[in-house]
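Quick one: the structure is below, and I'll ask about it shortly.
Rather than the whole complex, this shows some of its chains in their spots.
First chain written, first letter: the chains are A, B and C, and each begins at residue 1.
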Amino acid sequence: MPYVNVKITRDGATEQQKADVIKGMTDVLVKVLGKNPASTFVVIEEVDMEAWGVGGEPVKAIRARAAKKG
Amino acid sequence: MPYVNVKITRDGATEQQKADVIKGMTDVLVKVLGKNPASTFVVIEEVDMEAWGVGGEPVKAIRARAAKKG
Amino acid sequence: MPYVNVKITRDGATEQQKADVIKGMTDVLVKVLGKNPASTFVVIEEVDMEAWGVGGEPVKAIRARAAKKG
């Protein structure tokens, strides 16, 4: 009965990659904790880079600065 | 002061249905726990079916397979 | 497949009340959105009043002040 919520920046994750994350995370819970996959939820939520901050700055600003430095 | 977060697959829930879920869930907390509706938040978040996994698979893939079986 | 997370202050909710909240919220989703109860999760998390803030103050402080006013 686990509920796994995965928050990532909106960075172009493909449908296949999301399916692989869902599979991979479910397998971890089955293997480590013996959980039933049929009642294991994995939910992936993508967040715009302007709305995800680290070090007090939005990722969008951090990446723009890095890109300028080239 | 409860905060209720409702995560559902993006499945065409109408505005009225969301209003009914908000009303219904608030009423449960008022009736059962005597909470003040004025300070009870209910937030509904819809998740794309490719990003919601159960049984190690995205709901989108599960539904596509079921549709093929017809 | 809904996942409902209910955050409330740690205020002495009994086991029966939690069961009633679980039942009530599941029923709302079944009735309004036709969801399958067997794959509907409702999780209740209680938070200490010193750790829940409203109006910029912890609930614990607000209640202590109200109690003093008697």
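We adopt the following convention: a contact is a pair of C-beta atoms (placed from the backbone, for glycine too) under 8 Å apart; a residue touches a chain by one contact, two chains touch by 3 or more.
Fair warning: this is a prediction, and the values are worked out from it, not measured in the lab.
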Next on the checklist: For a quick check: 3 copies are placed, so what copy number does the complete complex reach in this file?
Outcome noted: 6
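As a convention for this text, only the chains that are shown with their structure count from here on.
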Item to check | Centre-of-Cα separation between chain B and chain A, whole angstrom | outcome: 20
Item to check | Rounded Å distance between chain B and chain C, as computed from the means of their C-alpha atoms | outcome: 16
Checklist outcome for this item: For chain B, residue numbers touching 2 or more other chains are 7, 52, 54
Checklist entry - For chain C, which residues count as touching chain B in their complex? => result 1-9, 11, 13, 17, 20-21, 24-25, 27-29, 31-33, 35, 39, 52, 54, 59
Item to check | Touch list for chain A against partner chain B, complex | outcome: 15, 18-19, 22-23, 25-27, 30, 37-46
Item to check | Contact footprint of chain A on chain C as seen in their complex | outcome: 1, 3, 39, 41, 43
